[in-house]
Structure formats: structure tokens, C-alpha cells
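A single protein chain has been removed from this complex, and every other one stays in its place.
For clarity, chains are labelled A, B and C in written order, and residue numbers in each chain start from 1.
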Amino acid sequence: MFWKSKPLWGNKTRLKSSYDAVIIGGGLHGLATAYYLAKEHGLTDVAIIEKRFIGFGGAGRNTAIVRANQRTQYNVPLYKEALDLWPVLTKELDYNLMFNNCGNLNLMHSEAAMKAARMTIATAQFHGVESHLIDAKQAKELVPALNISEDITFPIHGAMFHPPGGIVRHDAVVWGLAKGAAKHGVDIHQHTEATAIHTEGGKITGVETSRGRIHTPRVLVSAGGYSAGLIYHMLGIKLPIAVLTIQAMVTQPLKPLLDHVVSSGAYHCYANQTLKGEIATGAHMDQWPNYTTQNTAHYIKHQAEALSDWLPCLRGVKFMRIWGGLADMTPDMAPIMDGNDHYEGFYMDCGWGYFGFKSCSAVGKYMAQYMASGHCPDMLKPFNLRRYENHQLMGETAELVSYTPNN
Amino acid sequence: MNRLNQLPTLRITPSEKLSLNYRGKTVQGVAGDTVATALFANGVRVFARSLKYHRPRGLYSLDGECSNTCMDVNGVPNVRTENTLLKDGMVVREQNVKGSADRDWLAFIDKLDWMMPAGFYYKTMHKPAAIWPVAMKQIRKAAGIGVISADYQMKGQYDEMFIKAEVTVIGGGAAGMTAALAAAESGQRVVLLESRPHLGGCFDYRVSTTAEGTPLYERARDLAEKVKLTGNIRVFKHTSMVGAYNNNLITAFQVGKASDTFTERYIEIRSDSVVVATGCIERPLIFDHNERPGVMQVGCAHRMARTYGLLPGSEAVFSVGHDLGLEAAVDLFDLGLKINCVADIREDGQNPELMLALAERKIPVLKGWVAAKAHGCKKVEKVTLSTVEGTVKRQFPCDLLVASAGLTPVTGPFILAQAKMGYDSHTGYFLPTELPEKMFPAGRITGVNHPGAIEASGRLAGLKAAAAAGADVGKTVAEAEKAASVLPGPERGCKLVTAPVKGRKSFICFDEDTTIKNIKQAIEMGFDVPELIKRFTSAGTGPGQGGIPGHNLPLFVAKYTASISTPVPTTVRPPLVPTFLATYAGYNHHMFKHTPLHDSQIADGGIFRNIGVWQRARYFSADFDCREEILNVRNNVGMLDGSTLGKFRIHGPDALKALQRVYVSDMSKVKEGRIKYSAMCNDDGCVIDDGVVVKLGENDYYFTTSTGRAGQTVEWIRYHTRFDGWDFSLVNLTDAMGVINISGPNARKVLSKVVDIDLSSEAFPFSGYREFLIKDAVFVRAMRLGFVGELSYELHVPSSYTQAVWDLLKEAGAEFGIRNFGVEAQNVLRMEKCHVILGSESEQRTNLLDLGLGFLWDRKKADAKTVGAVALRQAEKDAGRLKLVGIRMEDDDRPARDGALIVDNNVRGYVATMRKSFTTGQAVGMALVESQLADIGTRIEIFEDECNGVRLYARVVATPFYDPKGERMKS
Amino acid sequence: MALTLTCPVCGKRNGYEFRYGGEDKGPRPVEAGLTPAAWCDYVHMNKCTAGVQKEWWCHRDGCGSWFTTWRDTTQNLEVAKPEASK
Partner (left out) sequence: MTEIKRESPVQFKVSPLKVEARDNWTVALEYDEEGQGPWLVDLAHKTRWDLQDRKVGELTPCDLAVPEAPGECTFADNTLINRMNRTQASIFHLGAEAPGLPDFSGYTDVTESTVFLALFGPKAFFIAEKLTALDFLDPAKKAPFLYQGPFCHVPCQIVTLEKAADGSGGFLLTCSRGYGDSMVHAILEAGSALGLRPAGENRFNTWIQGLQG
């Protein structure tokens, strides 16, 4: 009977003194990696160490957009696989992840942006991902609330329309993966803080936690925005990361208004309607390191100004709630997935910026493969840390870097 | 409905009639009414239907803590009608109903709650997978409350202000007013914010008296008068505080009165210190059907009568947990309400005077009793009262059930200001365990309820705030502390969480239709933290911003989970009151820069584009191919407004050193009378800017940057020299000079009609720089450049004269058919010459060498620590890089589109810019390709979007495509 | 606002008037013999301190000065220079 209640991710367990693998961070990437380690690789003696509760960080703060229309050939296949996994996971986990396959519109506000979009669309199509360039009129047919007049700050020239994308219920992914991981034997330790990583002779030996020491030959740090600080603090490894606070907000719930995810780079703004009817919108980051996850007066006003321009009917709607999360930004807007380099048995999965949600399923799968075999799967090879000193930025952003926090 | 028109506490003007349209009928209200009170006066009891179960909902609080009275007003959804002032002619409709609020066809859903336990969405509707998309459509339709049309245009004027105050007081009740008066004594600037349209708070409607015997409403009006007469207090009424940020930035919005020029106004206040005197709302009493229309909180029932002159019912039962409830019962009885019973949750501790007053009126009082169930379908008809333990039950008829478990301090401002909140076992409140810096509580929020104590705490907080803001009030603070200490302190609060019920129809959150049973289900599934339960059950995430469940949810979770001993509060987030986007947006000024030629470029038919901060003419042709513009430059002469170009003067003893740091070339080789073209890189060696440098004198240079970099150039140079202590000065002259680019084989002929100097190629050669006067008045800096590949002069003219010089040239060029060309024509012209535009032919991965600009780099100045030089050296021999090449299509009639990919089995690069050249007839362009494809003659395969697998082919060719020897631009 | 910063020229101002210029890493390293790893460490790598750090800011919308200050990244507040700074 589906209304009978029992604990979703098992009863609370004792922290053992030894595990085959320890994952620091009970977010989406940690949970997904644990799930696949246990399910695909038989590595079931895995502990997830979470300082607060699962889904506290970015997992519960993102606006749940999924898509696979990244810029480079390194990223598109990974995100495509992630996108394809939502229905699969829904079935595997027997948990409705509520994938709303509504498609994404990425608005373009200049000739140069249209050209950039064409390159991205060609890349998508080359990899078998559906994506099209449409003009402003076509965009308005898909999203009647759009203002395609000329008299706004950034008039709309067209859009990149990406039908396979959409929205997934992010909390459901957390709880579903936790359920799946627990079912395959993974121990989820909430309210447990990792305080140190132990090494000996260049090898990982254990993790110190607020509830005692764990012996383990493998550690993955997948603590979202906290990863870079934690890795430097515990192992002295510096990363090309700046941790920023990114904000999002919702309006009061409305009857259906937006049938697609709409976003605009020029306005630094996206908007989509949740299944509950709220317009979820956000994307602003203050351009300095900030671990607070606090929102700002500046931003909620900025967002209202931007939406007044391109979704003007929303002026008659009220903002209800704003919140913040962390985004760990790299200079080339691509993540760092690496392992067995500085220390044998040390793995990291970080630098996701604001792409951590959409990638989590596929990354869990490949990071699990990496950790189980010790060898980097081809899919993850381009994301190594050494690319920065080798002058091989990934090109996920076209923007010329300057002395922003990314540099 | 008859109004109680003579009460001294009224905030309505009964003689001033206003009308509104409800469900197609015109009904009357009076000035001072809210939309909801006007509807109530006209017999409306069911205002809305709930989100999930379509349960009837009525007036419950009057301060907008829930969506019960949210309606559509003038096409705007989700308006809280209970605290929106009535304006003449409003059109009001109910929301989320099929039929009407009174008769909603979807009301049957209420019976199906058993199908919808907490989180049921997660466990259903995904098997088989095909069901989900269908189900989702239905969910979307059912979800959401109001409707906004896609073409809705919000009316009204939206103002904004950004002010500074030494002290901001949030809440204009007795405590807030007293605090403001105290803080103002020292002459500081004080801002007082009150969410209701009038000051007075909980004194405003009460006839009980102060220790001196003054009725509280009179006392409030006296204080308000004093505030009004105090010059350094700025009062904002009908102003909701919505945000508190660190460093005590407070945000709020004000609703305009009929006489104001604004509809709503956004307010930001930078405060040195803050007094929070927000008082209390009521903690909802949880029992079965606790949100039936006719169930009302104490303050709501009381204010309906005292403020709006409307008796909230005819026959009432009270189920309360605090003295304010008893006080209201006495007063409402005196105003004509029949009261069948007053159940007080508390066994003892009641104010004896109130007990006496109830007895005198023969109102039965049951101590230790509580409402267990409200009966009636759309309205309350009777109530079951029960002992708190649930052992004995009794029923009473009534059409009004005044229900309130206790009080809840409005601590939102503290939570937003990052205060840690803890459970206070005496009051039962969540209070700050440590106050945020320079933030002070005053009044009922501290737990006091005695009128004198409320004022005393206000005075104390006001003085402390003034002191924190720098006023010298030490002695006064001590006196105020003493005065407050002798008055009654915080009162013990009622701790009851729910009536003795199972909770299937006991609502902890009205907005989301969350019941006690749902919460229990969530806890059993492992969600044991209130914050997680909130996410899982949605409780507290609706339009009421958690006003209803905020206090009860953590109390219930603590009670139900034995593992948690002390209740843990949930978070609140801004805006504390839902706020229109229109209000936040305010003026939304669009700030753009215009060139000195802006108006004439418009008059000439320019089609503009926003480029960064500038607006520029991109086309002067109806067809965006710009054929005529392009050919006129190639064959004749054209003029371009290049004023957006960055222009700078750098001077001082270390000016050259600074240039050597940021430019890749050796800038000591700049010759007088000549321009030097060079580039700036970032630390990755990626080119971020290019431009020319001119030497004006010893350690005195003039240089240009690209349009996009102009705003950041000064800080870039200062950044990269910040450790050096060099002595140089930078002056941004970007806006000081308009730039006229006159290009084409006839350019010299045109210019020579306007200037007196020798323009021959010998006297003013390519790459030359000259200064001269036009008409003996206009000082011009002239350069011979070749960006578009023709004979070309770039004139830098003082901005105020730019239009005059342009007009002179236009006049002089008339005989040659001179015409404008825009940015797109320039883009094609320069492409034919393979001159790069940064960001167009380059990206983050391409460095100076990749672009073929290595000739600009002087490797012999390592001491200069030139930005980017290290990266260039380290990456120089790396084969795996993208290189910029020229390509020509095999089919000249089929140019690839910009952005097309270059592929084999993998992506190997992309086309940056490509056009079919009107000049040469060839389809040519520039592309970034992996270095193994960069050799001339290499055949490359192009994958265009929407190509359906059909590839195009091109070859790498020599560059430039036009006038390879540069004879034309040097002519 | 939230953040305020103290410009050495203009005094305490709204944080949005400023541009962040990175963790303080000291002067540009000497070019000779600089390894790719050392170059990368200076240009790209950060400590990502969750706590008080010394950092660069430019008063972009004001006087234009570049200056260093101390800020607690867990509070997003400017703080006094810590006594025992490394």
C-alpha cells in the first residue's frame, strides 16, 4: 500500500571504523556516486558523511533545470547521458523524479549571440542532441509572455530551443538516490562532519569525523561549494575555484503561464514554472567569494527589473521567497573531476558552478566507475585538474577571462 | 450589514461610500475598508477555495498570514484582500474555483484526501512511465492559485527611494512609536515603518486602559501625534518591511494613498541601528476543521468590530489561550455579540479582572478546554469543545468561533538578519538567542503584554539603538532600564500544540492544505527536521510566507519525535510580505550611452543595437547584408561613427613602464607622428584588447582601446601595476572625443575640402598621426588606419564639435556620393581583410599566437613582466590548440553560417565569421581550427546546424582575401 | 547591499560599488624559470578560505582605487585585520 510510511533511506546506523570508500558530502553527486558504486560495482561498504542533512546544499537550492546544450564536445555527451538517465532512474529507484520534459529556450539578444548559439546548436546536433535556433517570433509562439519589442534593454533576437531539456524535482532526486543507495547497503551518516583526511606515503588511509575515525583507502570529496576550501584545508591542494553565492527566488503560485524553461544570458536570468505553479527565477551571483548563501536586496530588485523587461506580465505577480546557494566557479566554466593524482585513493568532483544538478546522474555513474577501477573513464578525462597549468582551458565559456574571481 | 458607526476606534469613514464589483455585481464599502471587510459587510463569508482540497476559506487573521482571502483584483492575482485598502471601482473575483467560491464543483476533492498522503506525488504516477506526462498536465492545471494573462500590463506608478537613517524602527505600535521618540531625542535621523495604514499597533483598537486610566486607543493616538510633530522622525505608513540584510540594510515597500503620486514605492534604508517592534501575531489553534469560514483569530474578530465597525458574527464561541482573547470576548459582548462559551486552554493564570468582567456578563468560561472540531459545511454552525486531554466533550451552536492558541512574536526581521533563534520555554516563543549587531527588540516581541511595559521596552530599545548609532545617551539608557525593570516582564505562554485530535482534517498550513496527519507521515518516513518536513510536505511554502505554520510546525515536530527535546525553528526568507515585481523594479531606468552623433545617425535611418553600455548604428540598409554600404566604401567613400572607441591619456614619469606591462609590444619604440598598433593579453595570453598608441610627448601617450574594454582599461592597468608604486596618471577621454571614420578611395578628396594640411601619402602616410585645426576652431587628432582595408582617416574630434565636423564632411562628400556605413558593414569589410574582432574571431582558448598576431609580441622585455608573456612562452610549442585561419568554400554560392562546426569524427573547430564577399564574389571567412588542419590547402568539412548530415566543404586559404598587399589602404 | 567596504579614499560604501580583485597572492612572480605549475598557482589557484582572508578590491564606481582589505567569507562582512595573520 503506497501510503504506508517507513523511513525512506533506512534507519540511522552506527558509524563503522572502516569502510571501503568514504564520500564526503551528502549532496546529489555524493549520493549518485554511492548509489552506482553499490549497484554497479558491488562496492557496498560505502559511507556518506554529511555535515547537516542530505540535500542541504546545492541539491536543495538549485532551480532544477536540466539540459544538454553545453558548448563543447567534452561536455555535451556527459550532459546528454545525464538527461537520458532521468526516466531510467525514476524507474530504477521507484521514485517519481517528476521530470517535466518541457524543453528550454535560451534567449539571444544580439547578432553575436545568435552566432554563438548557432555554434552551440551545431555542437548539440553533431552529438545527436536536439536543439534549434529560432527567431523571436517563434520564441513568442512558444512563450506568449515574452516581450519581443525593441524598446527593452536587451531586445530579443531569437532563441536556442532545446526540447529534450526541462525540469526535474530536485528534492525527489536527493531522496530517491538516498533511498536507492541505502537499499544497496550504503550508510548515510547525517549530522556528521568530516574534519580531516589522513594520508600515509602518498595514499589515503582514513577520514576523521565528528563521530570518530574511519579507515578507508578511498575518499571522494563531493561537497559542492564547500569542496575547494575543504580540499585545501585538509590536503593543501589549491584549486582554480571561486566560491560564490548564487540566488534564486519564486513568485506566488499561478495557473500555467510558462510551458518552457526560459533563460537569458544578457539578463543573467532564467524563469520556469514549477509543477506547483510558482515562477522560479534566478541566476545572479555576487562576483566575490561568499560562503553565506545569503540573498541580497540588490539582487531581488535587479531580478524584478530584468523580468519587467522581458516577461512584463510578471510585474503583476509577487515574489514570495528568495534564497541562496553556493556555486564553485572555475575559470573555464567546466568542472574538475580527478583522482589518484596527488594521493592514491583521493578523488574529487567539484567546480560545478551552477551545473551540479543537471550532471549528477551521469557523473555519479562515471565517478563510481573511476573509484571502483582506479582508472579514469574516457568520458571524464578532459576534466582533469592539470588542464589549467597546461594552458588548455576547456572553452565551455567563450568569454575572455580577466581578473574576476575565476582568474 | 449594519455598521457600528459611532465607535471612537474606527478607521473607516462611514459617510464616504466606495463601490466595488464582485462577481458582476456592484457592492458598497466605505473609505478605510479593506476589500475583504467591504465584502464581509456585504455578506461574503467564503472568499476562496484552498489549493489542494478546494475547501472553503474565510476571513481568519486580517494581516495576510494565509491565502484565505487572496483574490483577483483588477486582473492581478493573489491580492490579499484582507489588508488591501478598497479603492473605488475595483473589480474583484475569486480564484481557484470551478463555479464560485461558495459553490465550487471541485469541492469533492476534499473527500479524496486519503489518496494524497504526504509526498504522494513522489510515490505515484510514474508507473508505467507513460502516465506521468498525462498526470503532469493535470497537476499543473490543478496547481497554482491565481491567473495572470501573458499580455497583462500592470498599471500604476512605482517609486523608489534609498535613504539613510541612524535608527530605523520596524513597527508603529506603542513600542515602536515610543522607541522612535526616544531615539529622536538625540537629534538622529529616525525612520519609522508601519505595515498598517495607521500607527497604533495592538493599542489601536483596544478600550482597556493604561495604568493611568487612558484607553489604549487614545494613548496610541497621543503617541502618533507626538511622532508626527517630531521633525527628525520620518514615518512611512502602510509600509511593509520585507528584508533585513547585514550592516542593517532594511528594505520595505509602501502602498500609496489615493493622494500619493505613486501606486507603490520600494524603500531601502541603510541604518546604523534597528529597533524591531513588530509585535505578535496569533498562533493558530489546531483542531478539526480549524479553518472553516467563521473560525477567526482573536485580533481579527476584535478589529472587525472596533476598526471596521463590523460585528464578525451573531453567536460566538471562544477557544483561546491568552488574555487578549478574554479581553476581546468582554468587549465584543459589550458591542452586541452573543457569546455561548469561552474555553480557555489555560487551567490558571488568567487576568482576574477579565475573569470578573466575564462573570459579570454571565459568559460561561471553561478552563482547560479547547475547541476540538468545527461543524458545518461552508460555515461554522456549531463547535465541539473538549478538555485539553480529550476526556470530556461538549457542543455549542455558533456562527463565529474565535480561536487562538497563543501569541507568536513576529521575529522575521531578526531571522533575516541572521540571528540564531532558540526556544524560550517561558513564553513558548522562538526568540533570538543572540541579537544581531545593533538590532534591538521592543514591545510584545519580547513577551511583555502589559501596556506600560510595552512602552517602557520601546523607550529602552530606542535609546539603545541611538547609542549604538553613536548618540551619547548613557545615563538616559540606565534610567530607562530601571523604569522597565519594575514593570511586568514576559508572560508565560500557552504551550498547547494541538487539540486532542487525530488530525486528518486539522490544518497546520492552510495555504498548502497540510494536515497534522501529513506531518506525522513525513516524520515516519525519516524526515525529522522541520526544514525537511517543510520541503517534503510544502507546509509553510505558500503565499502566507509561513505565517500560519511557522510556530506550530516546529512545536509539533518536537512533540511528535521523541528524539528532539527542544523545538527547532524553521527559517523565513525575504520578502517577509509578498511583493510585486513592479514594486521591486521601481523606475527601472535604462541607462545607455549615446555618441555625439546619435541623433543624426537616427535621422539618417540607422538601425541601432545595444553594444555593452552604448547604443550604436549597426545597419543603414533595409537588407542586413549591407551590400550598398559595403560597396560604397570599396568603390567610393563612407563615414562611420566610431565614437565608442576607448580613448585614454597616460602621462607621468612611469607611463612607459605601465604601457610595457600591459601591451605585448615594445612600447619604447613608439615614434612621434606615427601610430603603433598593439594588443593587451590577460595572464592566459588570451588577447583581451587591441588598439593604437600615439606618443604626445616624453612619458605622455594617447591610446585607444576597443569599445568593450574602455570601461575597464584604467582599472586593468592599475591592477597590473598595483604592487609597483609607479608614478603615472590616466585620464579616460573616451567620451571627450567623437570619432569619425572616413574610408574609401575618395576619402582624401573629401577630407581635403575640409582641412588645410597636406594629405598626400607622403605628407600623411599610412600609420601616420597628425593634429590640426578645422575652421580654426576644432582641434582634431587624425590617424591613418586600415581596419576596413581602404584609404581611411580616423578623426578624433571634441565631442561638442563632432556633429559640426560630421556635417562639414557630409557636405564636402556629397559630390562623391558619401554615405553612412554601420557596424555590420564594417564587420564584413574588415573580415575580407582578415582583421580580427576580439570575441568574434577569438575566445577564451585562443591566445595571441593562435590568432597569428605573434608579430606584435616582443619577447625581449622579460623585466617588464608583461601580462600574458609567461603563458605565451609556455604554450608556444603546444600543438593541440585552436588556430585562426582563412577559409574559402568549395561552392562560392554557399557560404557557411557563422558558428558552423568544423568536424571529422569529432569537432575540430568552428567558423567564426563568413560571408559571400560582394567585392570578390568568393565565399570566404575566418575559422578557428585545430592546428593539424591549419595548413593552407587543407580541405575541411563543415557541419552546419540543421544540415541533416549533409556536410559542406572548404579549404584553408591564404589571407587576407582582399587587397593582400595592402595597396589600397596604404594608397 | 549586505556587503559594505571601506575604501581608503572614499570611506565606507555599498559593496556593489566595488569590483573584487582576488585573493591577495603578492607581487607578480619573476618570469625567469617560472614552471607551468608555479605560473598556474599564481594565476588561477585559490585557497577558497572559509573565514577571514586578505583580498583585493577596486572602487570601480567611485575613486577607482585598488586596495586590500580583510573580509570574512562566511559572514560576507569586512573585518579588522586579524592579529595573527599568516
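Keep in mind that, in the parts below, a contact is a pair of C-beta atoms (placed from the backbone, for glycine too) under 8 Å apart; a residue touches a chain by one contact, two chains touch by 3 or more.
Quick caveat: nothing in here was measured; it's all calculated off a predicted structure.
Novice: Could you tell me which of the visible chains the hidden chain touches?
Specialist: Spelled out, the missing chain touches these shown chains: B, C.
Novice: From the list B:Glu268, B:Glu455 or B:Glu944, which touches the chain that is not on show?
Specialist: B:Glu268
Novice: So which of B:Asp735, B:Glu876 or B:Glu930 would be touching the chain we can't see?
Specialist: B:Asp735
Novice: Touching the absent chain in the whole complex: find that residue among B:Pro798, B:Gly868 or B:Gly925.
Specialist: B:Pro798
Novice: Tell me which residue among B:Arg80, B:Arg346 or B:Lys593 touches the hidden chain in the full complex.
Specialist: Missing-chain contact among the listed residues: B:Lys593.
Novice: Quickly run down the residues of subunit B that touch the omitted chain.
Specialist: Those residues of subunit B that touch the unshown chain are 159-164, 189, 231-232, 261-262, 268, 270, 587, 589-596, 598, 613-614, 649, 651-652, 697, 700, 727, 729, 731-737, 774-775, 777-778, 798-801, 803-804, 807-808, 811.
Novice: List every residue of subunit C that touches the chain not included in the displayed model.
Specialist: Listed in rising order, the touching residues are 1, 9-11, 13-14, 17, 59-65.
By definition in this document, only the chains that are shown with their structure count from here on.
Novice: Measure off the straight-line distance from the CA centroid of subunit B to the CA centroid of subunit C, and report it in whole Å.
Specialist: A distance of 27 Å separates the two centres.
Novice: Round to the nearest whole Å and give the separation of the Cα centres of subunit A and subunit B.
Specialist: About 23 Å separates the centre of subunit A from that of subunit B.
Novice: Could you list which residues of subunit A touch at least two other chains?
Specialist: 294, 296-297, 331, 390-391, 403, 407
Novice: Please list all residues of subunit C that touch 2 or more other chains.
Specialist: As it turns out, subunit C has residues touching two or more other chains at 1-3, 19, 21, 36, 39, 43, 75-76.
Novice: Of all residues in subunit A, which touch subunit C in the complex?
Specialist: 226, 228-229, 232-233, 238-243, 245, 286-292, 294, 296-298, 328, 331, 388-391, 403-405, 407
Novice: For subunit A, which residues are in contact with subunit B within the complex?
Specialist: Those in contact with subunit B are residues 2-3, 5-9, 53, 55, 60, 72-73, 87, 90-91, 94-101, 109-112, 115-123, 125-126, 132-133, 144-145, 152-155, 169, 171-172, 175-176, 251-257, 273, 275-277, 294-297, 300-301, 303-305, 307-309, 312-323, 331-332, 390-395, 397-403, 407.
Novice: Touching residues of subunit B toward subunit A in the complex: what are they?
Specialist: 51, 75-78, 114, 117, 120-127, 129, 132-133, 136, 139-141, 143-154, 243, 245-246, 249, 251, 266, 268, 418, 521, 524-526, 529, 531-532, 535-536, 538, 541-543, 545, 573-575, 578-586, 588, 590, 609-611, 618, 682-688, 712, 716, 719, 824, 838-840, 842-845, 847, 871, 874-875, 878, 880, 897-901, 903, 906-907, 910, 913, 943-947
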